[in-house]
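Each remark here refers to the structure printed beneath this line.
Note that this complex is displayed minus one protein chain, with the remaining chains in position.
Up next is chain A:
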Amino acid sequence: MSSPESGSYDATEAAPHGKPRATEWPLWEVFIRGQHGLSHRHVGSLHAADAESAIKNARDVYTRRNEGLSIWVVEASAIAASSPEEKGPLYEPSNDKVYRHPTFFDIPDEVGAM
């Protein structure tokens, strides 16, 4: 259950020819779509040598109890994520736009459901 922003992580890529091989398999983030029409959801991560074995491993690690009907795997290093420091500039502007929520508007009861 990691999230995409994994910590310092050096030994994942195979070494160039002539260099000692990195022994650790790359990290993959796993997304599963369940049975009820919801979109793929991040469920955790795992190590695998390539995408094909990452999907097989994800099947064993994250769907032992019918949790899903579709698996996506993405190499963790390929994910771009917003950083916590950007929290203010990224999300605060939406705080002063309360009119985006339907509850901002008073609709008389007589009008009925809207």
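Here, contacts are C-beta pairs under 8 Å (C-beta built on N, C-alpha and C of every residue); 3 or more make two chains touch, one makes a residue touch a chain; residues count from 1.
Criterion: contacts and distances are computed from a predicted model.
For the chain of the complex excluded from view, the name given in UniProt is "1,2-phenylacetyl-CoA epoxidase subunit A" [choices: "Potassium-transporting ATPase ATP-binding subunit", "ABC transmembrane type-1 domain-containing protein", "1,2-phenylacetyl-CoA epoxidase subunit A" or "Sarcosine oxidase subunit alpha"]. The residue touching the chain not shown here, chosen from A:37, A:84 or A:102, is A:84.
What chain A contributes to its contact with the hidden chain is residues 1-3, 5-11, 14, 21-25, 27, 44-47, 49-50, 53, 60-61, 64-65, 81, 83-84.
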